[in-house]
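Removed: one protein chain of the complex. Kept in place: all other protein chains.
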Amino acid sequence: MSILVGQDTRIVVQGITGKQGTFHSMQMLEYGSNIVAGVTPGRGGVKFNEAVPVFDAVETAVRELGANTSIIFVPAPGAADAVLEAAASGITLVICITEGVPAMDMIGVLSYLRGSNVRLIGPNCPGAISPASLCRVGIMPSEIHTPGRVGVVSRSGTLTYEAVNALTQFGIGQSTCVGIGGDPLVGTSFVDVLTMFEDDDETEAIVLIGEIGGNSEQEAAAFIKSGGVSKPIVSLIAGQSAPPRKRMGHAGAIVTGKSGTAEEKIRALSEAGTTIAPSVESLGEVMKQVLRGSTA
Amino acid sequence: MSILVGQDTRIVVQGITGKQGTFHSMQMLEYGSNIVAGVTPGRGGVKFNEAVPVFDAVETAVRELGANTSIIFVPAPGAADAVLEAAASGITLVICITEGVPAMDMIGVLSYLRGSNVRLIGPNCPGAISPASLCRVGIMPSEIHTPGRVGVVSRSGTLTYEAVNALTQFGIGQSTCVGIGGDPLVGTSFVDVLTMFEDDDETEAIVLIGEIGGNSEQEAAAFIKSGGVSKPIVSLIAGQSAPPRKRMGHAGAIVTGKSGTAEEKIRALSEAGTTIAPSVESLGEVMKQVLRGSTA
Amino acid sequence: MKLHEYQAKSILASYGMPVPRSGVATTPQEARDVARHVGTPAFVKAQVHAGGRGKGGGIKLIESAEQAEDVAASMLGSRLISPQTSLTGAPISIVLVEESLDIEYELYLGIVIDAIAQAPVVIASKAGGMEIEEIALEHPGLILREVVQPTVGFRAYQGRRLAHAMGLPSNLANPVADQMMRLYKAFVDKDCSLVEINPLVITKSGQVMVLDAKMTIDDDAAFRQPDMPSLRDWTQEDILEAKAGQAGLAYVKLDGDVGCLVNGAGLAMATMDAIKASGCFPANFLDVGGGAEPIRVAEAMGIILADPQVKRVLINVFGGIARCDDIAEGIVRSYLDSGKELPLVVRFLGTNKDEGIRILKEAKPDTIFVDYISEATKVLQDITIQ
Partner (left out) sequence: MKLHEYQAKSILASYGMPVPRSGVATTPQEARDVARHVGTPAFVKAQVHAGGRGKGGGIKLIESAEQAEDVAASMLGSRLISPQTSLTGAPISIVLVEESLDIEYELYLGIVIDAIAQAPVVIASKAGGMEIEEIALEHPGLILREVVQPTVGFRAYQGRRLAHAMGLPSNLANPVADQMMRLYKAFVDKDCSLVEINPLVITKSGQVMVLDAKMTIDDDAAFRQPDMPSLRDWTQEDILEAKAGQAGLAYVKLDGDVGCLVNGAGLAMATMDAIKASGCFPANFLDVGGGAEPIRVAEAMGIILADPQVKRVLINVFGGIARCDDIAEGIVRSYLDSGKELPLVVRFLGTNKDEGIRILKEAKPDTIFVDYISEATKVLQDITIQ
């Protein structure tokens, strides 16, 4: 087993005929992901890559082809609507890649999803990949991933790729890698993913990659400290050199109070018993040591 | 035991210093109801009737005096806000007497309350009374009620008083009488109240008073038919002589389709096995026969 | 309150919904000028608060500005009788002159507040042009519904879903969904209880257009809709109902001869039912309301007495908030004002019943007092026999 995505995942790509949607759908198909349908309103009836049916609405993909997971490449103005459509159509996992979704839209979406059985990952995230089942629902480069027993969860995209690359180079494979997104308002938190990794038989250790801004790393630390996670965790926080009050790319990566600084996050995660990696390159080596320690 | 209101009810009156609030608070106090506080924003600090403290906010009444039930006499433009304040302050039963609350306001309120543990009765309702515990949280004339084992639920105000009067004149007392309100959008339905009466040891039989418009009587009939209520029910529907498309006073009392007609409602309730009373005056006699039948 | 078609269209246009070129006229000459401006062929449409205008001759195609003048002359000042008006019809004091379009699709689009969903529901049908009740009877499968989640409002995907289900080509899904979202925004902003665009058309050139529009505003929200009073056209309502409405009374004119004044809507309906069951016919529904002051009761009574069909009057009051003595005073006042000698049957119960009876006895000694509604209907029958 992996978490979130795996062999039972039946993907519908929302915005499959757009530039990003087309590129990554091809990549996902090449990797082996089970894309059952695409959706582009107004383009229903065509075939993507001469094989994948494209519909006007998500509900058709759910009803006719049993889609259960959606990945969204719809441009920002329509992204909230795409999430709501997926949720209203019976999709239970929605992965929103789109960057730049207005905060007010996300407030509505998150309020709507609360109490439903629909999980949203993102927006502004790289998605999730479970190498053992060759299931990639995201935009990460496939080739750096290798099956294994370390779960990776991160707020960042390329930094996660570096981290995975570092693990793979040290011969450490991954159960599932999840990017939860760089926006302040996201559907799934560190704590949510940590809970899933804790419950996952195939995950033995966890890499947590945080960054400045907000306090989701502190929430994660508190959760770990309270016994929520028994598996070993290696953590890394980006942005130690970032100045205050400046948005470092991600909408969420801005230090506004003391709790948003890298120092505070590192302190909290260290106090919670996680091992702090000094750099992304060191992750492979640090994890190797941690795994050796936990086995001993 | 009675339902909704009883000896544990600790009332806060929202809008206690207004004309309606003052009049009915006096009436409730005379009956014996336990009004612990009143609320009128901007008037905090005064005493009502030289005894009941008046606060600026409902939360003070909850925190300092353990209020658990609110009755609202606030004028329509502020009524939705009053319900939300009560709900957010820890009140678990909100009875909104106010008439003329905009439908859009109620849509917001009902959406907010869904999934919470707060029950709203009304708006545009006479409230609830449990004669055995001398607990009146409403605007009904006290003197017509007498303790007993018949539960009364109704969409109407004065028609309910007639019904209760007819019961009392036949020596039939009431466990609790509840007016759910004459608007199309109300917090508590016939089905909700029937469920409570079914579960109430002190209720032996039920009077259900419906009227034209909407289809909450049909919902009730379906619920009864499906076995939701085992106790005998006498029902009465007002508006058999009403013309279509005309609003008969209550915002909800308007026949727009076939399902809104008195005939359809009577048919459904009759098929569900309830006894139809030919007129409000006959209620006492019909109920007497029903009770005799169920005892025999 | 209901709006006229031209008022509703003007509101919808302000939300970016396309409407045909048109103009209103209150005189035949104006109609001619507008027709010149709009171009012909065009339609002259009577502005009344009722559906079924086409069947009642309220929508006429004209080929020239002169014909527009003639048609307007025949409409203005007359009354339109349709299946949805009263027998006397609705007065026409304004006409709308509107361009004629080449139509490809005729759709029905409406929004109502649904009591079961406790939310607004957007209704659409490809059987536009028919009344929704007709569609419901004849083609129930063609009525499509999307419930709105109040938290996020009506969404584009719901609009596209409706468009597809109506069988529109894919390329129309987004433009039609866009119009639905605009309509929803207007519905919420203006506190509507109903909007109907019937038909929403798609022209041969692919343009979406509001061809007819009905809009009803939630009267309870009047306090926050400052523009609404100026849009109200009382002349479209029964004169007594309009008078009652202005006085804030719930009154509905009926066809019988027993005037009724009751406190409480449910009791008023039950009273009407009892009258009818006894073989008599109520002349009206009237709920005088909870806190009935004498002056308000007098107004209510005045409306009942102003109805020439009323031959006898029944008062049924269960005093609670309402006090029987207040009611009695109001009745006395209006009876004296009216100078009418109609028989009066009174049932008082509850608060200050005896005082109420005393006041009435003194002022109108022939008042008949009863204790039960059944007694009242029996007395009314006797009055008929006399």
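All chains are identified by letter, namely A, B and C, in their written order; residue positions are counted from 1 within each chain.
Assume contacts are C-beta pairs under 8 Å (C-beta built on N, C-alpha and C of every residue); 3 or more make two chains touch, one makes a residue touch a chain.
None of the values given here were measured: they were computed from a predicted structure.
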item	value
Partner chains on view for the chain not depicted	A, B, C
Sole residue of A:E162, A:E217 or A:E264 that reaches the chain not shown, by the stated touch rule	A:E162
Which of B:L65, B:L84 or B:A222 contacts the chain that the document leaves out	B:L84
Interface with the undisplayed chain - residues on chain B	41-45, 56-59, 78, 80-82, 84-85, 88, 108-109, 111-112
Residues of chain A in contact with the chain not shown	19-20, 23-24, 76-77, 99-104, 106-108, 110-111, 139-141, 144, 154-162, 165, 182, 184-185, 209, 211-212, 214-216, 219, 236, 238-243, 245-253, 257, 262, 278-281
Where the missing chain touches chain C, by residue	150-151
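Everything that follows uses one rule, which is that only the chains that are shown with their structure count from here on.
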item	value
Chain separated most widely from chain C, comparing mean CA positions	A
Centre-of-Cα separation between chain C and chain A, whole angstrom	54
Mean-CA-position distance for chain B and chain A (Å)	50
Multi-partner residues of chain A (each touching 2 or more other chains)	none
Chain C: positions in contact with at least two other chains	149, 151
